[in-house]
Structure formats: structure tokens, C-alpha cells
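One structure, pasted below without further comment.
Only a single protein chain was left out; the remaining protein chains are all shown in position.
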């Protein structure tokens, strides 16, 4: 692991998730820009001090030299450092698991995606919400035509924790998220809007044709948007509305997706992730539960307990890690991955996310409010 | 009452609602374009046959000639006939209660609003959702600053019943709603989007500055939009997203409003209308119930039963009727209306609704996707 | 109407409900024990002063003498006066609509039920919750075998408003409810437990075999129970649990019924009355909405608006009034009543309710905690 040291939020999530199913072991890391602090942290994680490194370059070199080298690296550093770190590991032949967004700039994203393709390395990107079993169930049902041709998609990701200027009150998490150099051009749209965009595309299988966007910054002095409204047009005629917000009081982590087709609709709400709500032309509303007999294999391989035993965010994240393990193992043994190693978010998804943010900001900044097509869709 | 005869949906709602609190009595009507059928219907309603008229012109003349003439007329005919009927009654000195939209064209709306102002007559427009007590409670709390300055508004009105081409399968209700001559230029945006727009403005007190819109028609052969996405900019910097749809399977009558301010947020969902959900900076979510002690007078005068005894659509509609009665009585006796006679939807709200639809359609039809300001806001 | 004057809660509910569908007209009444105050109140209701009476005896005599006499009387007085008033009207040949409980004592209930049977008069008892369309839908589905043989019933009626000693703080409503002379032997079990018991029996069609009960009085100084736990055994082997409480903070009017059968289950919650939740052996949960196409005639005749337009308590109460009207008209014209005039709560249901309360109190008071069978089931 690179980054994710003492006090890091997402690094801890990666560690718990990788451990949950027993498929990964954390054996080496460069956890902190402060090498000393990083080493101290490594000790608390039971890492062999020989494999606790001062920085990622040292780590690449040293691991490459070992027989028992790592299988893959997890990159949990600030966005703008993802690219150089990922490149170093890929060029040394390692597989990569990278926090989203894959890079802070579109240029880097294009380069990293190209490098990935050419190198043949596996690069997984942690679009968490695509780890949830009921999201896979939704994807499968749409793909199987259960709701017919999709007409409109309503997707939102509202948050409340940045409703005041906490970036000036000591919140490191808020601080880098409001800094264009570290976060990229998008504020809420980059931090969470991309999750919403990925989720909508993942479930519907639709390709974006164009978008037009309206960004706002409600907290005074903030350099990036903290609220974004986007209208979407998909290829084939479907439409969408996307809302992301960091100032929506009352929303802890309100990812919500609703997909309306010709024959039915599907709704999923991340704060109640064990249910999928289906409606159909007959006027009935059906609640389908994680763990139910009728679910697809895609959902079943991503669940550990029977219906009624809530699984949540960590299990979804663990499903990504289990999937990455399976994808890598399958490639190593030259076989097709099992269902948990399929439909994973990879470098191209990462690129699509960054391209989306770029197009949103471009559309907003243009006085003519144009419909724009992202560079990659 | 004009219109609302045998088989009419909304006419029946007007009748039940006007009767509910005992403030109105239905004593005369021209219920049907087929005079014979109208008279037969009048009999079923216990109307004196002398006051069952062949058409609205006959009704205006005959009622004007009576000492015990009607106090006001309720207009429940198709949209494009509202204007001539309303004008005839207003010019004869009667007060008017008119179904929404107030007219089918912007031209008519402007004229009717002007006539209303000049005549001094009362013209109420049945924007039903502003009849709900918890909507008034929300309005009052926003006005009192409880959630601080408003930042963003998410409002939606999805419906499912027109998800297939029922206008070709004998549904009279769907038939006129998809006919530009009868419904006006807007499809879903005219039929229900205006409700959403009115509700958002009613609760927040915000004035629209501009909008940009994307309309779709998903059911083949339909002449008007059946799905609308609108981005809103309010004066003072607040933003909004509005979605209306007639093809959103799973939504019976899903009016939902969420208002996010600097200090808190308010959510109201029409299918659970007896609750108002408040969130504040402290991370707590509070459910406030219709009938609770702490509610404002505005809410209390619009409720008949204690908390836990659900009141719904008919009671909300009845609140409008009770309000119209109070407004008219107050004017007649030269006093200020009590709280139930205040904050009522009137001709100017009707005009704003029609102007909104016009701007939405204009924005959509213009290839440049401009931000437009409605004629009246 | 007898009782239900100025400030009365339930009298007003009766008036609104009887007016809602236009089938009844309030033309006479003895509204108050204070004749003067009663007459003043009658004026506010538009009653002909000639038909505003000092007491019920005067009313019986005077109405009997009129050609245009009332069709039926609604009794909205305190429980212990129901019997003499009902008897007077029945003996004079009038039909009766009586608030529940039908009487304050079992002796009176037996006598009134017998008188009703012998007289051939219609005596309706306002067990409100059996007026809800989705309760009728539930009843129909159980009767049709949709959930198979019933195994267990969980029914509860928790309230919060009497959680403190408001009977000593000026609440007239709480005062008579805590007075054994006025309310009868049961406190919460008599006031609301009977509603729960009736609802469970109404939906399941099950006959009670025996019960054992544990009553408590949590508010100091209260003479009657304010919390009741009852275990039920039905004929045929089904079991039930019933809870009623006047001190359950957080519950406005929390009537909830859950019926579990061999093939499925049905749940209904009064604070969300437009939905019926069905579960079946396949693990799916289905939400069925009031107004849906698939509903039974029993439900459809008790609804006025399409799905998504909430109907509530007043509409349910109005359904009872519409049903009473139909039952009386049908008898007058010698025909079978239509569906709205069927499955109505009548005198025998009233008797069952009083007998249930009596058995509950007997069981509780006996140190041996016996399983007892009510006098009428």
C-alpha cells in the first residue's frame, strides 16, 4: 500500500476490506510522506520493518528485488499523486488498485489508461458502489431486459459534511477536496459526482452522448463547486439528471439511483443497500432482498450472509478486493475470471470519470451552456 | 360549477372538497358540453333543475338574474376553455375558482391575470399541494429563517400512468393531456411540472431568475413531452433541479420537495404528507407530525384531526376551498382574512405557471440551450 | 346527532365523514347536556332551531312526530349513556349509528344487542379501522385463501398522548377515559384495545377461543389500565398477541396489524393506510397500493382518488357512513346492499368488543391468570 497511514480514512477502509475475505495480505507499504511516521504506522499493522518503505520509489525498487514480492499495490494517496505512483508500479510490472479518481487531470488519465492497455497490467479503480450485490443485481436485470429499454435515469449523491467551511477549521479531508491542485477541476462533481455517473452507467450500460451542467459554490471562499446539477443525454435517446452536493444537510451519504424503463423501474438507495425496489407496468412495487433465492449469480457471489443480516459499505468494498484478486489470479493462470472477477471498475472507468468531470466543468464555464461530449464515454 | 359532470375526475374532487368543511354548497352548474347529460348529472347531485344550465353563458345570465345567486363558480373544464369561461363570470361580477393551469396559452393567462387585477374579483387556482398543512409549515419555517438562506431545491413530480400510449386505448384523461390544442405547449411539464414549480416557489419564497430545459417524448406518437428535466437559477443565487415525468413506473403521484439551506433542510413527500422531515447542522433528522403542538398556526388551521390520523389529498384540496371561502368572505366584510384565507394560489400564480411552461418549451426548442426568464416570476 | 357539541372531538369527525360523500344531511340534534349551549352550537351547524333539542328524549318524541323525521341518529355521547339513548331511538323505530364501545357495561351490551336483533333496526358501530379500503382488501385476500390458513396475528394499538397525568391537567378527553364510571372497566384495553381486537377479527375472520391478559397502570393515580398485554388463542389453532397502550411515547395513533398464514403474510399500518404489504413463500415483499387495478371490489368502492393521492382517517370514517346509508337504504327497499353496505360493524361487533374487555379484565384480576372465553366471540 502507498499512502493510507496514521489517521487516513480511506487507507483503513482498504485494509479492512482486503482482509475481510482472507484473499489479501498486507505485507509491505510506504504509508506516509513522513517516512518515520510511516514506519511507525507500519509496525502497528504488523508489517515486517524491512518492507516498510520511505516512499513509493524505494518500494518499487525493493519489492522488485524480492522473490516474495507483492502481487499488487493499493494506491491511497491524494489524487494528484496517483498517476506517477501508478506508472512506477505498472512499469515495474506490478498490478495496481487505485483510489478514485484515477488521476487529478484528464491528461494524466489518458496517459495512465493508455499505459495500462499497453502494459497488460491489471488496474482496478475503487468505484465502491459497484461493489454492492444489489447494484450488480440491478445491472443484470437491466441487461436482461427486465425493465425494457431505459428512458430516464435519476441519480444523485448528496452529502452534508461540507455544508460549512470546515476546510478552514482543521479538516484535512475537506482541505484537499477544496484545493484544485489536489482534487482536480471538479469539487463535488469530482469527489462524488463521478461515483454517481459511474453507478448510472454501470447499471444501465448506457453510453453518454452529451451533457450540460450548472455548478455552484455555496460556501464562501471555496475554490471548487460544492453543488452540481447536470442534465444527461445518452446514446439511443435515454436521458438523465445528476445531482451531487457537499452541502445537502440531512444526507449522510445519500447515493440514490433510479432507472426507468419501458416495462419497469429499479431503485437503489445506498443507505438501505440490501434492498432493490422494482416496479412494473402492473402497478405493484416489489422489494427484493439481498440473499434471496431468485437473485443472479452476480449478486450471490457478492454476499456472505442470509437475507436480513445487513451487509454494507465494507462488504461492498471487500467485494471489489475479492474481484481484483480473482481477476489477477485468473490472468496469472490464463483462465477466465469467475463472476466476482467480472464487471469490475478498471482504468478505462477511471478515465471516463475524469473525462466526465472535465466536460461538466467546461460546459458550466461556457456562457453558451453547450451540450458537450466527454473525451471518453 | 362549470364542467365536472358524469365521469369527470377533477370535478368530483372539487365537489367532495368543497363539501368537506361545510363552507360551500353546490347549488348550480353547467356540468357537461352535452346539455342533456349535464342535466341528468345535476339531478344526481341534488341540484334544483332550474339551476342546471346548458352552458356557461346561460349560467352566467341566469344566475346574475337571481337574488340568491351563486357566490363563486368552480371551473373544471379542459384547459383551453378556462379563459373564456372565467372571463364571462368575472365580467359578470362573480368570484372564480379555477382548475390549473389557469389557461392553455400564455396570452390568455396574461389577459386573465390582468382582468382579475382590474376587476377586483377573487380568482383562486387549485394548486393542490399548497393546501397541505405540512407544506404551509415548511413555508413558514423557511420564511422564519429556520434553515437559513436557501441554497438548492430539488423538486420532482413523477407519475407512471401514462407510461404506455393509453391515449390511444380509450383513456379520455390521457387523450386531452397529450393534445397540444387542449393541454397547451407543455406535456408533463404543463400538467404536473407546474405543480412542482409552484410548490418549490411557495415553500422557499424564491423568485425564478432563469431556467434551461431538456424535454423528451418517450411514448411513440405522442405530440407533447412526457418527461422534463429543468435546471433552475433563482434570484439571490439559489439553484434548483426540477423533474416531471408521466412515464416513471413505480410512481403513483410522487410529488417530492427537498429544500437545502445554510442551517438545515426540509423534505416533504406527498405520499406521506403528514410528516415533514427536518435536518440541521447537528446531524440529527427530525420528523415533525401534522397535528403536533409545535406547529405554526398556518398548519394548525389546515388540520382536522390529531397526529396519527392521516389526512390526505382531499383534505388538502378542502383546505384550498376553505381558504377561498375565507378570502371571499373577508373581502365581502372588508376585513383581513384569517390564516386559512392567506397564502392562497391566485391568478398571478396561475400566470406564473403558464409562463414557466412557455419558457421551458422555448429553452428546449432553441438549439443553443439558453437560460431563459419566464414572462412572470 | 346526540352529543358531539361545541369542542367535542368525535362529534366533529362524524359530521365531516357523513358530509364527505353527500349521502347524509345533519338536520336535527341534541348536542349538549347544557341545552342552551347545544342550541347555540346547532345554529353554527345550520340546523333548523325547531330541530335543535334540549335532550335525547325530547328529540325522539319531536322527530317521531314529524313527517320529515330523521332517518337515523348518531350517538356521540360518553360511553355510559350510549345504551339508554340507543334504546330510546330503537324503540321509537329509528336506526342508530353509535360510537364505540357500544356500551360501558357488558350487561348493557347484551341487552342492546338483543334489542337490536328483536327490533330489526340497523345499529352500526363506528369501528373506524374497518372503514379503510386496504383493510377490506386484506380481509378479502385472507378469506380467498391468499395467505393460507392463519397461524399467528400480531396486533397493536399504541398511543402516546396519555403518557402523563393529563386527566388532572384539564384534558376532558383524558378525564372520562380514566374514569371507570364513564369508560367502563377497561382503560387502554377498552378505549383502543377493542379497536385492535375488532380489526384482527375483521381481517382474519377468526373467532376467539380464549385469552389471558396482563394489565398495567403506569401513570400514578390512574384508576384504569393504561397498558395491556393480551395473549390470544383463536378457534382452529391460530394464536395472537395484542398490545394496547396509552403511554407509548412516539406513537401518535399506531394501529398495526400483521397476519401470518401458511402461504403468506399481510401487514397494514394505519399511519400509512394506503399500502398493504404482502409477503409470500418466495421471499418477495410486495407493496399493493390503494387504487390499484388489481384490488377487490370491496376496496374499490371505498376509495375516491387514484393511487398516490393519500386518503386517510376521515375517508375511512366516511366509508362507514356510506356503508350505513347503503345498508339502511337496501333494507328500506328490500334489496341486498351493495358491497359498501356489507361487512359493516354492527351491534354484535359492539357486544363482542365489550365482552372482550370484560374477559381481559377478569383474566388480569384473577391471581391464577386463567385463559378465559369472552361471553360473545
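The first chain written gets the first letter, and so on, giving A, B and C; residue counts start at 1 in each chain.
We adopt the following convention: a residue touches a chain if its C-beta (ideal position, glycine included) is under 8 Å from a C-beta of that chain, and two chains touch if they have at least 3 such contacts.
Here the structure is a predicted model, which is why all the values come from computation and not from measurement.
Colleague: List the shown chains that the missing chain touches in the full complex.
Modeller: So, taking every chain into account, the missing one touches A, B, C.
Colleague: Touching the absent chain in the whole complex: find that residue among A:121, A:289 or A:302.
Modeller: A:289
Colleague: For the chain that's not shown, point to the residue among B:45, B:105, B:285 or B:373 touching it.
Modeller: B:285
Colleague: Among C:73, C:279, C:292 or C:340, which residue is in touch with the absent chain?
Modeller: Only one listed residue reaches the unshown chain, and that is C:279.
Colleague: What residue numbers in chain B mark contact with the hidden partner chain?
Modeller: Within chain B, the residues that touch the unshown chain are 282-289, 292-294, 307.
Colleague: In the complete complex, which positions of chain C touch the hidden chain?
Modeller: Looking at chain C, the ones touching the missing chain are residues 147, 151-152, 154, 156, 160, 163-164, 212, 214, 216, 218, 227, 229, 231, 233, 237, 239-241, 243, 245, 247-252, 258, 260-265, 267, 277-281, 283, 285, 368-371.
Colleague: Going by the touch rule given at the top, which residues of chain A touch the chain that is not shown?
Modeller: 9, 12-13, 15-16, 19-22, 45-46, 159, 161, 251-254, 270-274, 289, 291, 304-315
What we mean here is this: only the chains that are shown with their structure count from here on.
Colleague: Report same or different for the chain A and chain B interface, where same means the shared residue numbers exceed half of all residue numbers found there.
Modeller: Homomeric contact, same residues on both sides for the most part.
Colleague: I'd like the Å distance between the centres of chain A and chain C, where a centre is the mean of that chain's Cα atoms.
Modeller: Roughly 55 Å, centre to centre.
Colleague: Between chain B and chain C, what distance separates the C-alpha centroids? Give it in angstrom.
Modeller: Centre separation, chain B to chain C: 36 Å.
Colleague: What's the distance between the Cα centroids of chain A and chain B, rounded to whole Å?
Modeller: Roughly 42 Å separates the two chain centres.
Colleague: Indicate the residues of chain C shared as contacts by at least two other chains.
Modeller: In chain C, 289, 307 touch at least two other chains.
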